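Have a look at the structure below before the remarks.
Note that one protein chain is taken out, while the other chains of the complex remain in position.
After this line comes chain A, so read on.
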Amino acid sequence: MTLISRFRSPRTQGILLLTPALGVYAMFAIWPMIDVLILSFQDWNGITENREWVGLRNYYHILYNDPVFWVAFKNTFIWTVLSVVIPPLLGLGLALGLNQKLILRAPLRAIYYLPVIIAPIAVATMWRWMYDPFFGLFAQLLADLGLSSWAVDWLGDRDVALYSIFVAYVWQNVGFSMVLFLAGLQSVDSSLIDAAHIDGANRRQVFKNVTLPALRPTITIVLVLSTISSLKAFDIIYGMTGGGPAQSTQMLALWAFTQSMEIFDYGRGSAVSVVLLLLTLAVVIPYMRWSQKQESDAQ
């Protein structure tokens, strides 16, 4: 076969079109994932040539001898539960409201979505300043209301800090759920709603029996995306507390980073990463199977 005719084969052309994207993806996204798995069975400080195999020692260490790991695990769990419940519920509420024909609907939607496009690290910086115990927004508001005694050191108090960060996270993420729900609501058949009204159904009945069933696929998507994005919470915590005070806001993603990049224990950091990766896969794989099934049902 000459070069020209080879070039004309659809298969070759397809491979040429695929290679740049697949190549960079395999090398810079898939390989690091494999490498993190390998590293989790090794002892390495990031500098020496030698990566020594240590079997399951890193896992043993993080599970049995590292109290911070369990704090991070617990915080990640709390964080995930909160972020799967609160932002999607608020987002659904806003979407239902803003799906009505209301005056100034578009600007209202824009306001709710605005925080989504702000860099998480800038959100962290903004809220750190708002939580400033002396001149921050909350300290001032409480002082104006004569409630200074309610003021706490929002990011400095071990019992409060995680939830203070979460408030900022909600502020940033509600708009995302809202937009997905708004799009999902477009798929609700309006003639069904009209028919239900004619039959004398009230708003609640319409919501429960018409809107909610039609939203089911959207709800699944929002919940899965919320879970995934909550497991990777990193920027906002790094920026607001760095995991402190006294590790009270430590999370798995941040702890993996700290172990590897700041304590230079790549093995233990990678073991934490693998735990987080497994947790993510436990959500992702069923979801992918579900969406494959949806797709083949649709065809």
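Throughout what follows, contacts are C-beta pairs under 8 Å (C-beta built on N, C-alpha and C of every residue); 3 or more make two chains touch, one makes a residue touch a chain; residues count from 1.
Here is the rule we go by: contacts and distances are computed from a predicted model.
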Identity of the absent chain, which is to be given by its UniProt protein name, from "D-alanyl carrier protein", "sn-glycerol-3-phosphate transport system permease protein UgpE", "Cytochrome c" or "Ring-1,2-phenylacetyl-CoA epoxidase subunit PaaE": "sn-glycerol-3-phosphate transport system permease protein UgpE"
Selected from A:Val54, A:Ile78 or A:Ala122 as touching the chain missing from the view: A:Ala122
Full-complex contact with the absent chain, from A:Leu56, A:Val85 or A:Leu141: A:Leu141
Touching the absent chain when the full complex is considered, from A:Ile62, A:Val84, A:Leu162 or A:Leu225: A:Leu225
Hidden partner interface residues of chain A, rising order: 8, 10-11, 13-18, 20-22, 24-25, 27-33, 35-36, 39, 46, 94, 97-98, 100-104, 108, 110-115, 117-122, 125-130, 132, 135, 137, 140-141, 144, 171, 176, 179-180, 182-184, 187, 193-194, 197-198, 203, 206, 217-218, 221, 225, 228, 231-232, 234-235, 238-239, 253, 256-257, 260-261, 266, 269-270, 273, 276-277, 280, 284, 287-288, 291-292, 294-295, 298
